[in-house]
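The structure appears right after this line, and notes come after that.
One chain of protein is taken out of this complex; the other chains stay put.
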Amino acid sequence: MLAQAKVERRLTALSHLIQLAVIVAAVGAWAFLTSAHAINPLFLPAPLAVLKALVHLVGSRGFWGAVGVTTFTTAVAYAIAASAGIVLGFFIGRSPTLTAAYRPVLAGLFAIPLTLFFPLFVVMFGLGPASKIAFGALYGFFPIVLNTIAGFSGIDRLFLRSAQSQGATRAQTLRHIFLPGAWPVVLAGLRIGFFITFASVLGGETLSSAAGVGYSIAHEGDLLDSPPMFAWIAIVLTVTVLLNLALTVLEKRAVRSS
Amino acid sequence: MPPAITVDRVSQLFAGANGAPDALALDTVSLEIGRGEFVCLLGPSGCGKSTLLNIIGGLIAPTSGTVTVGATPVRGPLPRDVAFVFQESTLLPWYTVLENFRVSLEFQERRNGWREHAMTALSSVGMQGFAGFYPSQLSIGMKQRINLARGIALDTGILLMDEPFAALDEQTRLVLGEDLSVLLARTGKTIVFVTHSLSEAVMLADTIVVMTARPGKVKSVIAVAEPHPRSPDFMLQPRFSEVRNQCYELLRDEIRVTVDAMREARDARPS
Partner (left out) sequence: MQSVAAKPPSAAAIRWWTIAGLVLLWEAAARLLGDPAFVAPPSLVLRTLPELLGDPKVVAALGTALLEIVTAFILAVIAGAIVGIAIGLTTLGRRTFYPFVLLLFGLPQVVVLPLVILIFGLGPASRIAFGFTHGVLPIMVTTITGMRSVSPLLISSARSQGATQAQMLRHIIFPTMIATVFTGLRLAMSLTLLGVVLAELFVSTNGIGNYTQIFAETFKPGKLYGLILVLAVTAVALNEIVALVEARFSRWKQS
């Protein structure tokens, strides 16, 4: 029984050890399988080839061009999604009737693969960034509006009545009860919405585009050139992980300081 | 006749988690509980009464000391001799009430005639109409009634109850307390009942074991000489108030110690 605390610490250390071992084993297997020519290099190029392609890629102008297009597209799409989502979410979430009216529809729509509508955007806006901006904004809008509705409609009526009985004005109620109460949920929605917008933009670029990171990946696939494709994938995945970390930390800070 | 339960110098030390100091929950507790006796463990929060109950029932092994049930030393759960009734309903939520009885009796390796057995137990608490219901369809009071019925259905000589009525409202509590008293008179079960309600303890118990604040020791043992089944009128008698006041005086200082300790812990914590 006294060993309880020690067992706890050992468990955590062991788990970290296994995690490290898994990563090392994965990389090792990658190197081994490719050097033994056990796998078609098209499906899995050698780590060194990927590394070389990565270095070559980052130095090239085409790289920064593609990154620029994707970044611009994502930023604009997200700005639209966030503003529309928060504004609409606020007005709907504040009213129980409107929430009951629209939340099920929005939730239901979000559950279907909105990617289905992407060909429509291409038909209407062409192959350029506009179709991806529209698509990314549409997809990212949903988690933001749904979370904003949840945030504002989820405020315990008890708090509102208590404020009312204390004679608070509408502005005061908004500032001291609605906003702080809804804030954490809204922020979570903004974070989720960002990644959905980002993934949608990448998806749109992969499906139908003339430029951008998604297009580059699909293009390398068309050319059957795996090392640069893998290099691109590695870059995107790393950036996503770092962004997720950064946004999660930001979100925690923003919630705490409010 | 040997006592139903013997607790011999039981101490319980809990290891501190994440660098916290180890905590002594029970300090050399010794008790003797006779057959058919209704014993209440009464004490402030954190005094270790639930821990003691779990040790008696074989769910936790004590750091030192022994517990004997009848003639057998306790080294693990004793499903045929000891039944628990916990504060929250431990009915499995994915089974109906009746199915819950079947499963519990199956654990006890009692398969024949389980249905009649279950229905009888349910009838004794007036819940026979709800056999086909799922726990989520019942109120807390109803669930605890059924919890109690299940404890009875297990047909053990000893019933260990850990604040079973704490989540119920006053009226339900009184009614169930009455039922329990009737049950005791009828079946002669030995009951160990944990509570921090003074009135409940005096109303139900033959013997009240008052415990100190953590680390829990036996402060005093008070007898309540009133035969079971007890009528609600017992509460109106002067004897009731006397015993109750006696318990209150013993407890008051222990409660104060507990509250002061909580304040200290709160102030010592880095924010």
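Note that the chains take the letters A and B in the order they are written out, and that residue 1 is the start of every chain.
Keep this in mind: a residue touches a chain if its C-beta (ideal position, glycine included) is under 8 Å from a C-beta of that chain, and two chains touch if they have at least 3 such contacts.
Every value quoted in this text rests on a predicted model; they were computed, and no experiment measured them.
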Practice prompt. Would you indicate which residue among A:Ala84, A:Ala130, A:Leu174 or A:Leu207 is in contact with the undisplayed chain?
Written response: A:Leu207
Practice prompt. Consider the whole complex, including the chain that is not shown, and state which of A:Ala49, A:Leu179 or A:Ile233 touches that chain.
Written response: A:Ile233
Practice prompt. Name, in rising order, the residues on chain B that touch the hidden chain in the full complex.
Written response: 54, 57-59, 77, 79-80, 82-84, 86, 88, 90, 92-95, 103-104, 106-109, 134-137, 154
Worksheet item: Going by the touch rule given at the top, which residues of chain A touch the chain that is not shown?
Response: 11-12, 14-15, 18-19, 22, 42-43, 97-102, 104-105, 108, 110-113, 115-120, 122-124, 195, 198-199, 202-203, 206-207, 213-214, 217-218, 220-222, 224, 226, 229-230, 232-233, 236-237, 240-241, 244
